[in-house]
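The complex appears here minus one protein chain, its other protein chains still in place.
Per-chain residue numbering starts at 1, and chain names A, B and C are given in the order in which the chains are listed.
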Amino acid sequence: MSISFLIIAVLIVGSTAAAMGLRNPIHCVLTLSITFGGIAALFLQLGAEFVGLTQIMVYVGAVAILAVFAIMMTQSRRGLMLGTFSRNALVGLLTAVAVFSVLGWAVLSQPVAGVTAAVSPVSVQQIGSSLMHEYVLPLELIGLLLTAALIGAIVIAMERKEDTE
Amino acid sequence: MTQTPDQVFVILKHWLLGYVPTSVHAIASAVLSILPLMVVFPLLFAITTLLERKGLGRIQNRLGPNRTGPMGLWQPLADGIKSLTKEDIVPFTADHIVHFLAPVLLVVAAFLAYAVLPVGRNMALVNLNAGVLFFFAVGSVVELAVFMAGWSSRSKYSMLGAMRAIAQMISYEVPLVLASVVVIMQAGSLSTVDIVERQATYTGIFPHWYVFTPWGFLGFILFMIAATAESNRSPFDLPEGESEIIAGYYIEYSGFKFALFFLGEYLGMFATSGIAITLFLGGWSAPLSVLTFIPSWAWFFLKLLTLICMFIWVRGTLPRLRMDQLMNFAWEFILPMALFNMVIAGLWRFMNPGAVRWFVCAFLILVPMFVLSALLKRKKKLQLRTYSFAE
Amino acid sequence: MTGLQAYLLLSSLLFAIGLAGALTRRNAILVLIGIELMLNAANINFIAFWHYGPATTYITGVMFAIFSISVAAAEAAVGLAIIVAAYRHSHTIDLDSMNSLKG
Partner (left out) sequence: MSRDRGSRLLGEGIIKGLAETARNFFGSYISKQRLTTVQYPEERIPQDESFRNFPFLVYDGSDPEAGLRCVSCQICEKECPPKCIFIEKSKDKKPDAVGKPQFYPTVFDIDVSVCMSCQICVEVCPFEAIKMDVKYDYPTESRFAALLFDKHQLAKSNDYYHQIHPTEASAVDAALAAEREAAATKAAAAAAKAAAAKPAATAGAPGTATASAATSTVTPPSDTTAGEPR
């Protein structure tokens, strides 16, 4: 429970709560990118350097901007009239609290014997070779999935003639 | 061989560290290596603004600024004072927090990129195992800062400029990364220090820089084109096209925040050209083995200055690209060429060294170049212009 | 409260906030963001278990996190595309009003 972990944890929880609570969706996405940055800092702290950097690049660099663009494109003319929380918001909140209490109890009650051995950060060569050896199939599938997602996203979001009459 | 002139800064730092109590040792060594970077590159920014204005002047058959100081030497100082004393107007409807944070994030991201830049022999701030990936990760944060700037000033021009800037930066970041993947394949490591170490060896008097290989030369050109687009400069400065949308995303900024945007942009330019030097031009290694007596950091900054002059030269020459030309060029020429380049670099690696390998790869590069440039030219037939108005 | 439990607690809190966001927000994009958060919470668990796990030479945790990040990115792209298409069709992204299955 080092101090740096505490600082980052407070930063993450604060920005996540803001991301889910703020009224203006753009503010939500900006605070969300602070959360992603905090999570990347966690990964770096845990020694998974490559994952931390990929997290920054993928989430802060791409997903945050994608979300912001989507918000820009769906800015309905009625503006922020629609309320921030849906009608049955309370039920959702209660379920979330219930989930958290169950998870928290599970984590705190079972003494998880975490080995605190000094872990050398995983090197890129290690990841590269394991990608090419044990995880070749997932790598190919991920390539396929990303291409399909790319084409699918474009086809769905493309302006077709019959929409714009 | 660590002759003293080459390692003068490293020795200086250790000598200074001697005076620091060991408890604060780690922080002191971090500060001691960060501080010179924070001083040197803004100074380089000041020099570049002067160099740029004089260079552009000379290209257009006129003198550059020569009023302030002998050769206009105090012009950056004058600009700095002017931007400091200018009133900082924030539009009333602007979103004040985000409006303030945008330039801060931009400059922070620009400075972060210098963590992995090997400025001289063992003078890289931190030897990250995934150095190049760190650079691109931080580079992608800049787009978020640009959006924050554009959106928070609540003005049509800045929003339009921000959208254009982000579209351009995203579509040129892909080829930027792919152009550097080629070097990583060849060097076998993502760490910038290793990449430069691998290029610093010589056969006879010629260095093993990657730019002297066919795929390296093509990669260098693609990287520089993408770097120009990444930093919104010269032919790709559409987001701040003065004629159409006045000043793009930093239109509602004035005073020091405006200067911060320029600082961020120029620091981004230096960082990308620094990485281009590290990847293709052999970082701090001397161009000829006989010239290694000149210290390594001097070579790095000499190469950086030549690249800056290249940027200025290109800025003085090429007209601004239209938005669709810009996008077509990215997705239909630069990206396929980068992918071809990766294939050819793979081929290069598994062919046995010699002249045959050189010509085969060079030929294999020229063919797609011709084909793609023909394709790109074919698209230029004039069609009826269709307008789609915002409903 | 060992290091691992702290990480797990943090990720479950993150997961709960993401779930709360996904369940309570009206704006479709923010629901998607809530889901992104839940995915990230899972990633934190992977890396925490790998770090505090017995054999850190087997980097399965790290590999799983990398694949999960790329899948989450693809999912975000497609999700936002669907939202944009839904907006173009019904000119609103208010989830409460998207309750009719008619085309």
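The definition used in the following text is that a residue touches a chain if its C-beta (ideal position, glycine included) is under 8 Å from a C-beta of that chain, and two chains touch if they have at least 3 such contacts.
Keep in mind it's a predicted model, so treat the numbers as computed, not measured.
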Partner chains on view for the chain not depicted: B
Options B:60, B:352 or B:388, residue touching the unrepresented chain: B:60
Touch criterion as defined above, residue of B:16, B:38, B:205 or B:318 at the omitted chain: B:318
On chain B, residues whose C-beta touches the chain left out of the figure: 55, 58-63, 313-314, 316-318, 333, 369-370, 372-374, 376-377
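As a working rule, only the chains that are shown with their structure count from here on.
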Separation of mean Cα positions, chain B and chain A [Å, integer]: 29
For the chain A and chain B complex, residues of the former touching the latter: 26-27, 30, 33, 49-50, 53-54, 56-57, 60-62, 64-65, 68-69, 72, 121, 123-125, 164
Contacting residues of chain A [partner chain C, same complex]: 1, 5, 9, 12-13, 16-17, 19-20, 25, 28-29, 32, 35-36, 39, 42-43, 46-48, 50-51, 54-55, 58-59, 62-63, 66-67, 69-71, 73-74, 76, 82-87, 89, 91-93, 95-97, 99-100, 103-104, 107-108, 112-117, 119-120, 122, 126-127, 130-131, 134-135, 138, 142, 145-146, 149-150, 152-154, 156-157, 159, 163
In the complex with chain A, residue positions of chain C that touch it: 1-10, 12-30, 32-34, 36-37, 40, 43-44, 47-48, 50-54, 56, 59, 61-63, 65-67, 69-78, 80-85, 87-89, 91-96
